[in-house]
Each structure stands twice: as structure tokens, then as C-alpha cells.
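Let me begin by presenting the structure, written as C-alpha cells, before commenting on it.
All protein chains of the complex are present and in place, except for one that has been dropped.
Now for subunit A:
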Amino acid sequence: MVYITSWDEFVERTVQLFRADPESTRYCMKYRHCDGKLVLKVTDNKECLKFKTDQAQEAKKMEKLNNIFFTLMARGPDVDMSEITGKEQIEAQPAKKGRGRKQ
């Protein structure tokens, strides 16, 4: 399977994959310190989606994906995703105001 290059595409497709078959989809992360490489993989044993990076920036994004998957897996695939993203929005909103949008 080829690596997906776009992060947003990776997130969208992995979540879709999980929703389609929650019981056999796993999310795997490999970190190699000596090479400074991070590989993320999501597969349901039929389809395999991978993402590779060496950027610290992407690791931050991965944290969000981790949260999505923890929530989806612990609470079930039917959980309302806006619940996860909603919290971020609340956090993001006051910051936005601070950034000079003068009401």
C-alpha cells in the first residue's frame, strides 16, 4: 500500500475505515528514534492506509488523531464526533478573538 501524503485525507479515510468495520480495524503507530521517523498505519486486514513523516509538526496533528481513535474505540463508533471536535472549538474560539478580530 502506498503512503498517503495528505494528512487531512489520511484522517478522513482512516476514520471512514474504522466506522465501516470497527471490530477488525486497528490503528498502529511506529516510532523510530534513531532515524527520527514516525509511521502511522490503519488497517482492517483488507485495506491498509499508511502515513509517514519525520516532522514534529505532524506529530502534533497525530495527537488529535489519537484522541479521535481513543474516543471511537472506547466509546464506540457511533459516538458523536462533534463531541471531540466541539471541545477543541471551545478552546479555539477565545483564541481567535484574541487574534484581533474586533467584534
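Following the convention adopted for this analysis, a residue touches a chain if its C-beta (ideal position, glycine included) is under 8 Å from a C-beta of that chain, and two chains touch if they have at least 3 such contacts; residues count from 1.
Rule of thumb we're sticking to: contacts and distances are computed from a predicted model.
Peer 1: Which of the following is the UniProt-recorded protein name of the chain this complex doesn't show: "THIF-type NAD/FAD binding fold domain-containing protein", "Ras-related protein Rab-21", "Signal recognition particle 14 kDa protein" or "SUMO-activating enzyme subunit"?
Peer 2: For the chain not displayed, UniProt's protein name is "Signal recognition particle 14 kDa protein".
Peer 1: Against the chain that's been left off, what residues of subunit A make contact? List them.
Peer 2: Against the missing chain, subunit A presents residues 18, 22-23, 25-36, 38, 53-59, 62-63, 66-67, 69-77, 99.
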